[in-house]
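Excluded from the complex is one protein chain; the other protein chains are retained at their positions.
Then we have chain A:
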Amino acid sequence: MALSSDIDIDPTSEEVLLTFYRRLYPFKQLFKWLNRGPERTEKETRLFPYREFAFTLRNDAYLRYNSYPSDIEMKKHVCLLTPSRFEIGPVYSAQPKDKKTVRPTHFKAEKREVVFDIDMTDYDPIRTCCSEADICKRCWGFIAIAVEILDTAIRDQFGYTQLLWVYSGRRGIHLWISDKEAFELTDDQRKAMVEYLTVIKNGKEPGKRVNVRFGMKDLPPTLKYFCRYFCHCYYEAHVSPRDACQAINKTFDELILQDQDCFGSQEGYETLLSLIPDAKLASRLREKWSQKPDSPSYIKWDEMKVEIKELKDKNARQNMRNAMEDILLQYAYPRLDAEVSKHRNHLLKAPFCIHPKTGRICVPVDPHRIREFDPSEVPTVGQLLAELDAAGSNNSDGDRRDDSQKTSLKPYIDMFEQYANSVQEKQIKMDLSW
């Protein structure tokens, strides 16, 4: 692999983009996925051609309301425009390209996949390794946990199965849910789903962001489950051996206490103290910790647990237990960008686009292997083009049909194709049942 070449390739140059769209971008699979069925029955022609695509051109101009009868026309137009990236919108009640000619009341966003967006910047208040746009293998731990939690919750609680996770190219991850029911949810239902899954209110300022209980009441069972399996530092005494096996390795202890060492500095432990409702207990801890502000997080956490155990008043102890659960949630529960998911007409970057800053491809990610995923190993466009060149010089017959098969993009496209097929098969079965 000619890795050296991706340094001098500009991922926003016309030439690069044109080659990428012409030879590598999986338009066919994109069509198969968004059209939800290979047969062009009357009903289904209203899917892909009614779908909005929005382009960000290289000069940052933004073109909305494009639509195409099929992948072939779309590819042609994309190669003509060579946008630096493009986004997928909803299926409207009319073809988006006709927006100006149809009456506004007849132009409504009707359906779209349910999407979720998790962005590393929402973790800035708690991550200690990087900030802003940077990301490293260490802070990917937050994303990994978020993906595992959301993936489990959505499959188990909402019963959806067609989940596609896509790396956003730099520091975040997107989720597309294509189940028929999800595809047809109204905005109200989407909002309900997001609110149900949202525990942490996003914002820059530190302080308590979790408010999920009614007064002194216990956590809802699904969140209790989260505390139990993802944060066994709290539950270690209560978890039976069978449950403990299920507990996922990289838990709150590992990520927050060891790896990120969130309370290892004065600023870090002050944040923790601000979340403790018991003022006396907090001031005792502050006194202790101010003498050794750099002691590791897990020691501080244990000291806090000891303090809680020593509380005489049963109510105060319960109160602190609840506060601890809230702290677990605040530090390890997924932080969602809720606005993205609430409305059908929100646009989200399409899979397999190139991130203009990093040059990395927005590739699908297997949620079961999310912990092994390393953002720095995702192929960049420069690397892919170099691979193409190498493959092209080896066999000169110029067969371009399987270009993507010759590069390291192959496994990702295979994964995407498989996903597109799964969305399809279900659809056909559904149609037969009618």
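Rule of thumb we're sticking to: contacts are C-beta pairs under 8 Å (C-beta built on N, C-alpha and C of every residue); 3 or more make two chains touch, one makes a residue touch a chain; residues count from 1.
Everything that follows uses one rule, which is that contacts and distances are computed from a predicted model.
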item	value
Chain not displayed: protein name in its UniProt record ("6-phosphofructo-2-kinase", "DNA primase large subunit", "TBC1 domain family member 15" or "dolichyl-diphosphooligosaccharide--protein glycotransferase")	"DNA primase large subunit"
Options A:D156, A:E267 or A:D294, residue touching the unrepresented chain	A:D156
Residue touching the undisplayed chain, where the options are A:T105, A:Q291 or A:N315	A:T105
Of A:Q189, A:Q318 or A:Q405, the one touching the omitted chain in the full complex	A:Q189
Contacts of chain A with the absent chain, listed as residue ranges	105, 156-160, 181, 185, 188-189, 191-193, 195-196, 212, 218, 220-222, 224
